[in-house]
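This is the structure I have questions about; it appears just below.
Note that one protein chain is taken out, while the other chains of the complex remain in position.
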Amino acid sequence: MDLTVTDLACARGGVTVLDRIAFSVPAGHALVLRGPNGIGKTTLLRTIAGLQPAVTGAVSLPAESVAYAAHADGLKAALTVAENLAFWAAVHGRGGVDAALAAMNLEALRDRPALHLSAGQKRRLGLARLLVTGRSVWLLDEPTVSLDAASVALFAGVVRAHLADGGAVLIASHVDLGMDEAATLDLSAFRARHGVRNGAFDEAFG
Amino acid sequence: MDLTVTDLACARGGVTVLDRIAFSVPAGHALVLRGPNGIGKTTLLRTIAGLQPAVTGAVSLPAESVAYAAHADGLKAALTVAENLAFWAAVHGRGGVDAALAAMNLEALRDRPALHLSAGQKRRLGLARLLVTGRSVWLLDEPTVSLDAASVALFAGVVRAHLADGGAVLIASHVDLGMDEAATLDLSAFRARHGVRNGAFDEAFG
Amino acid sequence: MMPELGKYAGAVLASYGVGLGLVVALVGASLWRGAKVRRLLREVEYRQGRTNG
Amino acid sequence: MSIWEYANPKKFMQTSGWLLPWVSALAAVCLMVGLGWGFFLTPDDYRQGSTVKIIYLHVPAAMMAINAWVMMLVASLIWLVRRHHVSALAAKAAAPIGLTMTLIALVTGALWGQPMWGTWWVWDPRLTSFLILGLFYLGYIALWGAVEDPDTAADLTGVLCIVGSVFAVLSRYAVNFWSQGLHQGASLSLDKEENVADVFYLPLLICIAGFVLLFVALVLLRTRTEIRARRVQALLARERMA
Amino acid sequence: MIALLLRDLRLATRAGGGFGLGLAFFLLVAVLVPLGVGPEPAVLGRIAPGILWVGALLACLLSLDRIFALDFEDGSLDLLATAPIPLEGVVAVKALAHWLVTGLPLTLIAPVLAVLLNLPSGGFLWLVVSLVVGTPALSLIGAFGAALTVGLKRGGLLLSLLVLPLYVPTLIFGAEAVRRGAAGLDTTTPLLLLAGISAGAVAALPFAAAAAIRVNLR
Partner (left out) sequence: MIALLLRDLRLATRAGGGFGLGLAFFLLVAVLVPLGVGPEPAVLGRIAPGILWVGALLACLLSLDRIFALDFEDGSLDLLATAPIPLEGVVAVKALAHWLVTGLPLTLIAPVLAVLLNLPSGGFLWLVVSLVVGTPALSLIGAFGAALTVGLKRGGLLLSLLVLPLYVPTLIFGAEAVRRGAAGLDTTTPLLLLAGISAGAVAALPFAAAAAIRVNLR
């Protein structure tokens, strides 16, 4: 299914940071969001994921169909790698834990408490989570942070596979992901100009 | 002053992950540590920083002369950017907060609570901390995580300046830092072979 | 040959019951865990083909 | 050869393995004889009636509860000073035993108190300080359980044990200062005045011996287990790294 | 849902998880109060019902602050909020888990502590009953408070401030029931009121809590 964003404006801490955003990610395609630090990538992704309301504009998809991977991975240090994944699989009412472990090359670590993972191993586990959500649209915030070259390639492979069976992927990243087929969108163009009004807020105080 | 490591072995969770490490970083030079996820970069840096004891081997420098920048930035969400820096400056009994802010291009954010920074802005602040420590040897663990291209360049400049006035820098990173002059060392060569003994521990349980 | 405990029988028997019960429980637990760990160790050492210990 | 030889796990495993059966057997014998004698063959006390029989469990348990903590303190010191893993593990092994002993003393005491003092519990200094000792055991065990790197856990619990001991003694005095109790004083003391009558004396001694031996046996057994567990951990960890 | 419950229970029983510590705290309060107040059985027996209930309440309180905080810090809460299970369900399940880990054990150990505080023998039964009926309310109100304060660093103390006033009715009726029981009077009225509070909490609070969480996440 396609992800389409029309005339979206999103705010952080009461300040509209991006507005007039419009793009569309058809099923089977990936879009990479670029833009300097602080432009609002995370804010945008959180808005699309339905974690915060949009100031104006609309997102074509219900929040139920997107899977969001944030800066933080949502892992329990006390649970083992397998347990962490199994939990998220159960929450989404699906299986496929072993497949996910295999895909992100984590079998060797499956019984290690997440506490004892290195930064990159944690990240791989965080990404493996996406595979057990069974959601078709992925929103990834700097997914390759602290991954080594091999793991980045692995990740690119997983993304391609997801695209191949009709998923759509939206990635915010500063680094090269080795996915030349993906379109890119520079958010600098949408930086909210000074004095942009933030609906509800300014009705009240404008 | 030079950082020299001789026949160092370091352990994590009672397991020796790296051993026979030997390298030297002369004043004015930078060394980039490479290696797959989980090889032991963080462990090595923590050992050199004196946060955990070395299994065997020695580090030429006292922990007092190194500044360590970890995965975590050590920022107080409730304090403003300037306050955070000022605190660390005071702890190290030095000034230069404004210079540091300028160097990492943070003046615009100086009075923003750290809570309200974006991932990359946080990171810049974390790096600015190095400048107020006045330590001559820097140990950096994946410093450019979630920095945009501009900030990476900025960071490279700061490092060069530090080298220029006789500092030494040891960087663990997976990505290209745009510092071609820096030597690189691949840690894969030092992975502890199976069954390597960990002194005190195996005296007991070998 | 049970001794005549008189009106305090309850107290005495109860304390012997509880006291010995606790001791037995402790011993039992220690032995059980001992056996478990021993088995585990044997497995692991077998897997790694190393002996001694 | 110095005593420290035994701090090497292998040596310890050998020696303890050889020692364990004998100690346990002896303990079993003493306990059976002592308790059997005390329970079946001693007369009732003229004041306390048959309840005196409780003393054969109560007093030895109480003593061991205290001694176990002392032993843990010593072991912790050895670990902190000389870093012999075995002593740290021995301290860990002793804690649950001490806790159980404390429980036994408390329960038997309470059951004894009901007929003697007409209440299960009074805030008598000795009772109170015992309760507090129990709390220290709980905290100590909880800390062992909460930290997972074994050496870290050993260091932390060691420090806790030392600081705790100081405060345990402090509390003992504080409690004395705070209330004056019903509980009898040290009646194994030498002056015959307030001593338990001789009929109870010998079996009591045997019981005490039995409890001491039982404690030793259990410590040996559990320490062996801890060492093995530690070794399993080490091997598994290496397996992971390989 | 089940998965969430199991996971929370597992986390609670893992090393560092809170299981049993709530108990320990309850025990400690029951020990500290006499140490502070002095040993006279009469006085202690008189204040026992109140102290026991206050103790149980504080024990719950201390274990509350992490109900959501941990999940928030490591990002799980974001993910749960976007997961296919309703947030109200998440709250209810987490409150249930908290009750199983705290309220239930408290209830079971209470009689022992009642001995320490020389509670008159008549009161024991009613102590247990009132706790069984009352503690669910404590867990749910607590979950609501935790939801309000999730995301705030140092939320722990603020949480206590918000929650304790909400605990007042539960406390009053609970303690009253025990006191009457100990005095051999009729205890139905306070117990009914207590049951009422619990029922109301179960019915309403999960929704309030879920709303609070949604607000805190955005």
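For clarity, chains are labelled A, B, C, D and E in written order, and residue numbers in each chain start from 1.
Here is the rule we use: a residue touches a chain if its C-beta (ideal position, glycine included) is under 8 Å from a C-beta of that chain, and two chains touch if they have at least 3 such contacts.
Quick caveat, the model's predicted, so the values are computed rather than measured.
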Interface partners of the hidden chain - shown chains only, full complex considered: B, D, E
Per the touch definition above, residue among A:A11, A:V55 or A:A78 touching the missing chain: A:A78
Candidate in contact with the missing chain, chosen from B:L79, B:L154 or B:L185: B:L79
Those residues of chain D which, in the complete complex, touch the missing chain: 132, 135-136, 138-139, 142-143, 146-147, 152, 155-156, 159-160, 162-164, 167-168, 170-171, 173-175, 177-178
Touch residues of chain B, complete complex, unshown partner: 49-53, 63-64, 66-68, 70-79, 83, 86-88, 90-93, 129
Missing-partner contacts on chain E, residue numbers: 16-18, 21-22, 24-25, 28-29, 32-33, 35-38, 43, 46-47, 49-51, 53-54, 57-58, 62-63, 65-66, 70, 73, 152-158, 160-161, 164-165, 167-168, 171-172, 175, 179
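Operating definition for what follows: only the chains that are shown with their structure count from here on.
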Farthest chain (mean CA position) relative to chain E: B
Inter-centroid spacing, chain E versus chain C (mean Cα positions, whole Å): 35
Whole-Å gap separating chain C and chain D, where each centre is the average of the chain's CA atoms: 15
Cα-centroid distance, chain B relative to chain C, in whole angstrom: 52
Two or more partner chains touched - positions in chain B: 13, 205
Multi-chain contact residues (two or more partners), chain E: 15-16
